[in-house]
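All protein chains but one are shown at their positions in the complex.
Order as written gives the chain letters A and B; numbering starts at 1 within each chain.
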Amino acid sequence: MSENQNEPELGKEMNPKEYRYTQEHEWIYPEPKGKARIGITHYAQSQLGDIVFVDLPKSGDHVKQFEKMGEIETVKAVSDLFSPASGKVLKRNQAVLDDLAIVNRDPYGTGWLVRIELSQPAELEALMSSDQYGEFVAGLSPEASE
Amino acid sequence: MPSPYIPNTDHDRAAMLRDIGVDSVDQLFQDVPEPFRDVPFDLPPPLTELELREELRQLSRQNVSLDDYACFLGAGHYHHFIPSVVSHITGRSEFYTAYTPYQAEVSQGILQAIYEYQSLVCQLTGMEISNAGMYDGSSAAAEAALMACRLTGKKEIAVLSTVNPRYREVIGTYGSGQDIAIHELKPDFKELPDKCACFIVQQPNFFGYFEEVERYAGLAHSAGALFIVIFDPISLGLFQPPGSYGADIAVAEGQPLGNPVNFGGPGLGIFTCRQEHLRQMPGRIIGRTADVEGQPGYVLTMATREQHIRRERATSNICTNEALVALAATVYLAAMGKGGLRRVAELCYHKAHYVAEAINKLKRYSLAFKPPFFKEFIIRCPMSPEKVNRILRKEKIIGGLDVSHLVDNGMLLCVTEMNSRPEIDRLVSVLGAL
Partner (left out) sequence: MNRNKHYLLPDISRPGKVGCQLPELDVPEAKLPPQEFLRQELALPEVSETELVRYFTSLSRRNYGVDTGFYPLGSCTMKYNPKWHEDIARFPGFQSIHPCQPAETVPGALRLMFELQELLAEITGMDATSLAPMAGAQGELASLLMARAYHRSHGEKRRRKILVPDSAHGTNPATATMCGFEVNTIPSRSDGNLDLTSLTKLMNEEVAALTLTMPTTLGLFDPRIAEISTIVHERGGLLIGDGANLNSLLGRVKFGDLGFDCVQLNLHKTFSTPHGGGGPGSGPVCVRANLSSFLPAPIVSKSGKGYQLTTPSKSVGRLGAAGGNFGVMVKAYAYIRSLGAEGLKEVGENAVLNANYVKEKLKPYYHLPYDRTCMHEVVFSGKRQKAKGVSTLDIAKRLLDYGFHPPTIYFPLVVEEAIMIEPTETESKETLDAFIKAMVEIAREAEQNPELLHNAPHRTPVRRLDEVSAARKPDLRWEWK
């Protein structure tokens, strides 16, 4: 499946409506045939700052909803990455691994991190909608909803 | 008596207390509960620099120093030539009174020097990357073992029996915290035990002789273990470096590179490994970058491996290391250059073999093992090494390490470029006359 299919417009949307969100600031975008793309939110990348390294699961690895699946590093900090849903990893975004700045620039579009095959699609219902996530972030700190 | 190191006068202190709004310094200690706040200390009365310097000089004179005696003792710390230029550079107080270069813009001196250190060490060892140094060779070896355990997920390590016994002990101390099992293997072992994270070999070994490192590298790799080599930095002036025979991690005691023996410390733990293992390498690392105007500059980098960021998930707890000692090693390697280091190694090699041959010719002495070796070898003495050394000391010679628990009346002798022909001849003659 081509990477460009079903991609929302680059960088134009804050918290795209088609996506679902976790409290740890990951997003998941369901794709046809039980697949999904995962990344981090705009809020996450703005809080983190320039990303210098990502440790992502490899194809074939299994991930579980809300469990740690990797790490994101900036110069001064390490953050855990949690998977928004359970499934099998199909692919990592090599473009991001070659140029991490893409995650900061376009976290919802070309900055996606992994594509998985969902093992329990119903899990997505436990996640927040775009509006819910927007409220959640606004509640975290006054500047957050800029 | 006012202190030369406390610039504030009573006048200053009074002004500061006024600004703070308290009457006396005692009030600043109010948070300390009363019974603990101001207790007596039984310490010797203070002495001035003038008095103490003399007292300490006398104390130092009680020690037999390598400046006054001929030294044939090695065993992990070595008497090598230190060009004067080294101490003149490390004695510059902009270097030695600085701390860890957290504010890179004003620490380019030490940062660039350590980048050179990392580069020179890689050139010397043939390994892909080096960190900024660790405490000493033994703790570097221990950290290498822990790194191998992290990388492979295994909790057992194998060590060849000819590794420096003190290193073996330190590896054991570091491993004890995580219940890591250590297998000591004799040189003729057939296969590495299952589940070993690494196999550690010293080249040349503790006794100065060469191990079959290529064969050992093969055995380690086929068992899925990392091959860790403890090397002698001076030997790499002449002999094949660890990067050429399959080492995954190569560590060493860096003291021979421009540092005095200092009764064993400070030393320098040289630590190198493969590029692919960078994220699991402990210790500080300097990286090259540019500033906002595009000028080249250097920074501490990859800090997310370290304790101040990753805390309980850090690759190591190390913080302060041995930066000034690494600086000395850098100046030394730069002063020696390709020709110099090779020359030092050759001088050690030829002098050591000459001494060995001369001693072998003496009636009641023999060599425990056949050459070749690098700069150390074991001789069998006609009486206990302890007795031999006592006699040698009367002639202002420091003899070798007593290894009689391994070889009957065995002594581990070391010969370096610091041992002149007259010194060597005197050693042989005194030994012959025993």
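One rule holds in what follows: a residue touches a chain if its C-beta (ideal position, glycine included) is under 8 Å from a C-beta of that chain, and two chains touch if they have at least 3 such contacts.
Being a predicted model, the structure only gives us computed values, none of them experimental.
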Which displayed chains the unshown chain touches
A, B
Touch as defined at the start, partner being the missing chain; which of B:Ala197, B:Met302 or B:Ala329 qualifies?
B:Met302
Out of B:Ala223, B:Leu367 or B:Ile398, point to the residue that touches the absent chain in the complete complex.
B:Ile398
List the residues of chain A that touch the chain left out of this view.
50, 52-53, 73, 75-76, 100
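Definition applied: only the chains that are shown with their structure count from here on.
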Round to the nearest whole Å and give the separation of the Cα centres of chain A and chain B.
46
Note: in the complex, chain A contacts chain B through residues 52-53, 73-78
Residues of chain B touching chain A in their complex?
279, 303-304, 309-310, 313
